[in-house]
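Below you'll find the structure I mean.
One protein chain is absent from this view; the other protein chains keep their places.
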Amino acid sequence: MSPATTASDATSTEGTPTMTIPRIHLMMCFGTGCLSSGAEKVRDALLDELGAHDMADEVSIIETGCNGFCAGGPIVVVYPGGVFYNHVKPEDAAEIVAEHIVKGRPVERLMYRHPTSKAIIPLYQDIPFFARQDLRVLRNKGRIAAESIEEYIARDGYQAFAKALTEMTPQGIIDEIKTAGLRGRGGAGFPTGLKWEFCHNAEGDKKYILCNADEGDPGAFMDRSVLEADPHAVIEGMLIGARAIGADEGYVYCRAEYPLALERLESAMADCRAYGLLGEGIFDTDFSFDLHIARGSGAFVCGEETALMTSIEGHRGEPRPRPPFPAHKGLWGKPSVLNNVETLATVAQIIRNGSEWFRSVGTERSPGTKIFALSGAVNNVGLVEVPLGIPLGDIIYEIGGGIPNGKQYKAAQLGGPSGGAIPKEHLNVAVDFESLQEVGAIMGSGGLIVMDEDTCMVDMARFFLDFIQDESCGKCPPCRVGTKRMLEIVTRICEGQGEEGDIERLVSLGHTIQQTALCGLGQTAPNPVLSMIRHFREEWEQHIHEKHCEAGVCANMFIARCSNACPASVNVPGFVSLVGEQRFDEALRVHRDRNPLASICARVCFHPCESKCQRAGLDSPVAIRHVKRFMVEQESAPVLPEIQADPANAARKVAVVGGGPAGLSCAFFLARLGYKPTVFEAEEKAGGMLVQAIPAYRLPRPELEREIKMIEDMGATIACGKALGRDFTLQSLKDEGYEAVFLGVGAPKGSTIGIPGEDGPGVYDGLSFLKEYNLTGSAPMGKKVAVIGGGNAAIDAARTALRLGAEEVRILYRRTRAQMPAWAEEVDAADLEGIQILTLVAPQEIVRDGQGAVTGVRCREMVLGDYDKSGRRRPVSGHDPDFVVEADTVIAAIGQWLDAEPLMDGVKVGLGRKGYFAADRTSGRTSEPWVFAGGDAVTGPASVVEAIGAGEKAAVSIDEYLTGANHAFWRRSVDIGTHFDPDADPVEYDRAAVEELPLEQRVCTFDEVECGWEAEVALAEARRCLRCDYGKYCS
Amino acid sequence: MSGPPNEGHNEGHHPADADQRTIDLKESDMGEEVRQCACCCEEASEEELLERLDAVIDEYQDKPGALIPVLQMAQGIYGYLPEATLKHIATRLRKPYSEVAGVVGFYSFFSTVPRGDNVIRVCLGTACYVRGGKAVLDAIKSRLGIDVGETTEDRVFSLEVARCFGACGLAPAMSIGDEVYKRVRPSRVPEILAKYRETAPVEEGALNVAG
Partner (left out) sequence: MSPADGPQKIKSLADLQAIKTRTQAETALREDGYHVRLTVHMGTCGIASGSRAVLAAALEELNESGRTDVRVTTSGCIGACEHEPEMTVEVLDEEPVLYGDLDAETTRQVFQEHVLGGKLVPKLVVSLGEGVRP
């Protein structure tokens, strides 16, 4: 029957007035993402087309909220049918209306394609979020009235029990469960059939079957949901189990925190009694069974099987040593079986559908499905049921929809306080019992908590230890005392009091507890700590050695999260609040105390501070970089910072090699300590990447020159045109009497692509292209430009090409847009300026004509494969034939590197990862005591502010090397003395917008794109700061 | 709740029944809490309370594992477990007082001190912790000037920490009495508390969002 008939039926049965009910609904996502990709224009075009076909009354277009599928926008879903169109353009409207609406033929080319298989998925509910789940245990989830036994029966409920009781022997039931390979869903994965068999074979006139609904894992709610939504499934499983082992009595041990689950279970049990499914002589056989509820009283240890039984008996819920095992001596000394809620809810379906059906999903050793309570930092929080063996990354990214707020995945905790954390390197791990153990986690009962970059793993370790310490029953010393000792150590580390050897102490204590604790709780208690040390050791070391918590959680280690996130440690609340009070000179002084390049960073910093701003929890982060921009605009000539003149230092010769941000910063801080360093710059202009690579529309050159001059004014000498390895060597510096050298030479070489046709005219590397234009003011440019790469250099090259008159500029990137290393705002700007960004395409060949001129780039479409070490899905070749992107000029900006060998000339400075200099993060020390290094030359291409931070650290340790003491007077924390009323409510307005140059002006000039703020806007924005630093300065 | 199952559902199209159904559901959802609370909502005399307790003990004393259910009910009757009550239970169940006290001390559900009228429970399960439950707890502590396990002087609030309500989808969550608050932000704390007390004393100034 068509929906139109429904409409007339509705009127006839209720006598309500006739109304026109649209025959077809077009659901259009009008979320921010789809709006920005042009949903409104698509809607207008559809309306026009519908009008033209005179169908406006029959079809209604409905604007929906965000459907979370922003990457595919604009989106149109056609109902009935639920055909899902994505990337719809206004010009597609005619086809949709003419073909689909009028003729009923869906338009295939617009349908959603699965990213890997490329299969067309027309139905909304077939999108991975829905389709990747396999609802078996949860088949009644949200579908039946939980308190209605009839509705359960209507969905084939109790048929399995009837079959088990009337058609199967107890051994037959056990064999079926054994064949199915069902393993306990409570955590350890012990085979259920085997457990039943032990108890079945045990001697005894009285046996019990018990259901563990204690669900103590903080972060799991599967059992609660099952009991609330489908309590009869559990009761039916217990009945079958009782029949198999020969029990006539059972208990459900359920935690008191679940009043609704208890209520529904009680109600279900009452119904069973009324229908004769519990009680004497069930189904007119001699089988009798009754069920009780034991209510927990808040003790995690009671989830352990022997403790649970002790608790039902009315005692303190302390575990008993095993053996004897419960299958022989359990509750009140009688043979007993304890199964978890999910296990029992699975049993009836195996009996009804057969073991083959059960084994049809999952893996050989871990068959079937598993329910996970997906929560934490993930977009789709909820209860999901998936086949075992599914990659962890698929649960998090496909079903869970990834990490919210643009943050990075850090780890997932499986198995709660007994489990472990799985880092991004292991997103491919198959979620089955064995594979999870290999990476240091356990399946657990199904709590799956996703943690993003804002989670500190040391703090999480403390959280779990605190939990265990709280919940330890105290019976055995390894657990009681051992975890207390571990907690003390971890707490100390979190508070910034960590000591050398703490990590080793934790590991050794952990292993002892694992081997000696009495029960499962104690034996697994150290797991979270051990796994977090195993996968995040560097983070632990940072806490201990650097007293630094990168996630910004361990609050004892910093004054505010923004400052903590700043690689140069700028006192952000300090300068922002000073700007708010219009004390600009002081604000600049506070800024330059840690970061000399204030004006440069006001333009190009990627502002890690803003991504950690607490204000984001209220509305949006403070626009710190723009407040800074306003601040530097108030400065006519740079005010020199505090310099501690020191004739002895001034007499020493210190060389800084490289005039980029790392070198300039190092020279600045050396100058503040009274040194007169010489900066050697290979090019004719100082500034490094700032002057060579970053285009003027982002960083006007006078800003750069102003701050370089400031450093010269402080006593540094900048010698341009002097290249290490060409004009001088490390040895020659030493010979000339230089006592210390800082290597800030960057990563100045552009990588080649390594594909045919690359060599020859018309192909440039991104860095050389940018450098040529930025230093000489001109560069060769064609009409159709293809830029290869997804980093900032690629975006800079593309936007520069556009400004140099290219008519078509395309960026070719082999991964997805979200995976681009370039700052998102730069990518957006390129997009806005009309640069076409083609993602998931990998260049295969530069195509040339007979004369050798470039005519295009042959590309292959890529699809996303499994997860790589960086936690991103790897691009792999798709199945479509290659295609050619037309181009007469190709710019390859795919990477940079450092050719370090020629620079060393006999002095052996140790190299590290990818041929960069190996230097200590905190001091810049290299293998040569008098040589220090920092910036891109150590890290590979990174940010300006990271280079500035590295320069400061090296300056401090150069001074320490030369004088034997740390004189970094700027590192002390000083109260700025700005006014703050902690009782006042935060100002209510949201983040101020930033004006940009109109598009038509942008694309043909190199004028700065971002405009500054009026004073009132800037001052108001500064006052949005929540002053997290309040009360955190030492007096 | 042993009425004919599904009654409300099948009769749902009769408006009068529909209303009835609403009321049923409200009560049933609160479950045990309601039944326990119903005992202490009106001021009952000591004797009446004892009578109720004895009735419970009568029902349970011959059943195996009676102690814990009896303690749970007793706490429902008195709101907490006074020493005299524990002694009474020990005598009547013929158990040593030390055993009763040992069990009470073991389970976090039992309290031997009277609690405030409104028990605030901040969930610090993993999901809530990851999503900022601790900042919420800190905000409440500073707002009320009490620590976990303490009661405000005016007995309006007690503060407790819960290890997961199983409402991880609502993280960070907290509850006051039967009311669960979802996705709480520290900035919402004063407003939430104000519902229960006109003027919550401000001990350490306003909330520090920094946490």
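Note that the chains are named A and B in the order they appear, and that numbering of residues resets to 1 at the start of each chain.
In the analysis below, a residue touches a chain if its C-beta (ideal position, glycine included) is under 8 Å from a C-beta of that chain, and two chains touch if they have at least 3 such contacts.
Note that this is a predicted model, so its numbers are computed, not measured.
Engineer: Out of A:Gly142, A:Gly172 or A:Gly501, which is the one that touches the chain we can't see?
Structural biologist: A:Gly142
Engineer: Identify the residue among A:Glu49, A:Asp134, A:Glu151 or A:Glu266 that touches the chain left out of the display.
Structural biologist: Counting the whole complex, the residue in contact with the absent chain is A:Glu151.
Engineer: Of A:Glu49, A:Asp230 or A:Glu249, which residue touches the hidden chain?
Structural biologist: Of the candidates A:Glu49, A:Asp230 or A:Glu249, A:Asp230 is in touch with the missing chain.
Engineer: Which is it among A:Leu260, A:Val481 or A:Val994 that touches the chain not included here?
Structural biologist: Residue touching the absent chain, from the options given: A:Leu260.
Engineer: Thinking of the whole complex, not just what is shown, which of A:Val42, A:Val59 or A:Val77 touches the missing chain?
Structural biologist: A:Val77
Engineer: Using the touch rule from the top, list residues of chain A that touch the missing partner.
Structural biologist: Considering the whole complex, chain A reaches the absent chain at 1, 3, 5-7, 9-10, 13-14, 16, 19, 21-22, 25, 27, 60, 62-65, 77, 79-80, 82, 123-125, 130, 138, 141-146, 150-151, 153-154, 156-159, 162-163, 166, 221, 224-225, 228-230, 258, 260-261, 264, 273-277, 283-284, 375, 379-384.
Engineer: Extract the touching residues of chain B with respect to the undisplayed chain.
Structural biologist: That gives, for chain B, the contact residues 2-4, 9-10, 12-15, 18-19, 21-22, 25-26, 29, 165-170, 173, 175, 180, 182.
The rule is simple: only the chains that are shown with their structure count from here on.
Engineer: Along chain A, where are the residues that touch chain B in the complex?
Structural biologist: Spelled out, the residues of chain A in touch with chain B are 145, 147-151, 215-221, 224, 256-260, 262-263, 266-267, 270-271, 274, 294-300, 311-318, 332, 373, 375-377, 381-382, 413, 416, 447, 449-451, 455, 460, 463-464, 467, 470-471, 473, 555, 560-561, 614, 617-618, 982-986, 1026-1032.
Engineer: State the interface residues of chain B toward chain A in the complex, per the touch definition above.
Structural biologist: 1-2, 4-6, 9, 28-33, 64-69, 71-72, 99, 102-103, 106-110, 124-127, 129-132, 162-169, 171, 185-187, 202, 205-206, 208-211
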